[in-house]
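Here it is, the structure, as structure tokens.
The other protein chains are all here in position, but one chain of the complex has been omitted.
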Amino acid sequence: MEKLSFEYPASAKASRKAHVGVVGSGDLEILLEPSDDAKAHVTVLTSVTGFQSTWKAVLDRFFERYQGAARIDIHDFGATPGTVTMRLQQVVEGNK
Amino acid sequence: MSLATTPEIAPRSWANRREGKRRKLAQIEPWMNGKILPGRYIIEALERLLAPGDKVVIESAQKAADFLSRSLAKANPKILHDLHIIIAAISRPDHLAIFEQGIARRVDFSFAGPQSLRVAQMVEDGQMEIGSFHTYVELSARMFVDLIPNAVLVCAQMADREGNLYTGANTEETPAIIEAAAFRDGLVIVQVNQLVDTLPRVDIPAGWVDVIVEADRPFAMEPIQTRDPGEIKELQVLTAMMVIRGIYERHQVISLNHGVGFDTAAVELLLPTYGTQLGLRGKICRNWVLNPQPTLIPAIESGWVESVHSFGNEAGMEQYIAARPDIFFTGRDGSLRSNRVFCQLAGLYAMDLFIGSTLQMDGDANSSTVTRGRIAGFGGAPNLGSDASGRRHSTPAWLSLITSDSPTVRGRKLVVQVVQTFKAGGVPTFVESLDAVEVGKAANLPIAPVMIYGDEISHLVTEEGIAYLYKAEGIEERRAAVSAVAGVTSVGLKATAKRTAELRCKGLVAFPEDLGVRPSEATRSLLSARSMKDLVTWSGGLYQPPARFRSW
Partner (left out) sequence: MIAPELTEEVLALTKRRSYIELGARDRALALLDPGTFRELLGPFDRVESPWLPMQGIVPQSDDGCVVAKGKVDGQPAVVIALEGKFQGGSIGEVCGMKIATALALAREDNERGKPTRAVLSIESGGVRLQEANLGELVLAEIYAEMVALRKHTPIIALIAGMTGCFGGMSLAAGLASYVVMTPEARLSMNGPEVIEQEAGVDEIDSRDKPFIWSYCGGRQRYGTRLADVLVEDDAEVIAASVRDLFRRGLPAEVRSSQHELFLDRLGALDPNKQWTANELRDVWKDVSHD
């Protein structure tokens, strides 16, 4: 298990709390809460070690488009980057 | 001195094969009852009928002549050795045992799937020599040219006392294999599930058959194309939506083949729902080259499908097929008639589109399922996934791929690869260099085992979007388009935002939003059937899933 942290500048405010996903095999849950500072703080707790650069690449791309100031907590159980990206898109859409 | 007879030069015999066959059959004659050989003699019979160095076809694709292969594995390697085996799919432990025992040495095949690890090990240990990989129909074709068999070991469902055979729903390539032997004095040895007085229909006439043996149990059979809708994931629903919208609708795809997998099963299940929302029923997906797989049932019941021609059967579909003779190819007896050779031919020349998946792809879009430590082979994919340059008839889809206005231009078959950028376990699908290149070198293969070549692929679909590769002008543009949809793999990280934007403008790359596909709609509830039980309901109770799929 590995814990990773990332930070991104944010120019907008996240509107509300949102939660998606399940910590099932190949899946992940994401909790999103608005943050007070102009940053997005991402914490990743993942069952698979050694993928820091892949997480960074996925998050870098995501935050090119998402500008909300938020605290984002990810509990990951081996999801692929495609699944991670999908869940990130879902949580900012406020979907379940 | 007359030229007429010079004692040192004997006149050439032109009937060696015929003579040889007659001598061999004479050796087992005491055991035979007409063409029927009692099962207890089979091992000895094989030792007498086959000779060291013989080319022997062992039938094994979906169905396998496993009684014959199990028996062959028990032959005495001192009597029978160095056989050259021709086999479509190396799928069973007894196939390997034949090499382990030294009964066989060389193999020409198409697919190794479940045994790919073992095959790689045996090649490395020198127990097995690979002649070549082939695509299915290519292997069948060589049986008439330079891999003409001395003997074929095949399977059929039933035989009558005369020796006529019923191959039924699982006809597959039995007629082709037998033809190659029967008409060039090869030996045709058949295992049957049952001996009966009257066959439901005659698939193969007795005149083509030499030896029939009733097997100890029904021949092995794999429902290789049956997929449980319960395992389809949301990302596969997303790619399926893009395929229907961005490819089938755009190019008016009417005839098609779906390669095995969940990605394509998702497309089938989305036709009655998403496809109907788009108003596409009747306009696309009418004529299919496909096994009778249960995930097609909702589309059939909803009126999308006109016809299906099949390579083989799928277990449990027999009653449904019998109730839908307008859709499937069935005999007068009501059961399916499959034919892998004709089906592969149709897949080459008579189809608008092939779509399938792969394990690995490089930056040029070359794809392969051969990965380190495994020798898997490709089955039908290289054939189905290739453009048939001999084709001359036009369809809207074929014509829609024309990109130049030269006066002698021709159309092109759509060859689509659909993949997720990463597989389970964080393993990237897109790689700088295919494992196949290394594997080819290590195994001393004359060419790298590539499944489908990058320049054959017209469309690449990932969860990120579609790359319309057929539009790419030159290799650099093709590479850029592949990178644009290759996510955060090392290939994908080569994409720049600027270049990707240019490609999107030019229509070489489309993201879901460019196609009007909303990822939030890509949920499992869009599938017309979400479980095997749903498929049974759709079939009106006619589909009977095999035991492994029954969880209710």
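Every chain is named by a letter (A and B) in the order it is written, and numbering of its residues begins at 1.
The working rule: a contact is a pair of C-beta atoms (placed from the backbone, for glycine too) under 8 Å apart; a residue touches a chain by one contact, two chains touch by 3 or more.
Computed from a predicted model, the values in this text were never measured in an experiment.
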Full-complex touch with the removed chain, picking from B:Arg22, B:Lys441 or B:Arg550, is B:Arg550
Consider the whole complex, including the chain that is not shown, and state which of B:Glu301, B:Glu438, B:Glu477 or B:Asp514 touches that chain. B:Glu301
What does the interface between chain B and the hidden chain look like in terms of residue numbers? 230, 272-273, 276, 281, 301-303, 524-525, 528-531, 533-534, 537-538, 540, 547-552
Contact footprint on chain A, counting only the chain that is left out: 1, 17, 19, 22-25, 27, 29, 31, 33, 45-47, 73, 75-77, 96
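By our rule, only the chains that are shown with their structure count from here on.
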Per the centroid of Cα atoms for each chain, what is the distance between chain A and chain B, given in Å? 41
Applying the document's contact rule, which stretches of chain B touch chain A when the two form their complex? 233-235, 238, 420-426, 462-464, 487-488, 493, 497, 519-520
Under the definition above, what is the set of chain A residues touching chain B in their complex? 26, 48, 51, 54, 57-58, 61, 64, 78, 80-83, 85-86, 89-90, 93, 95
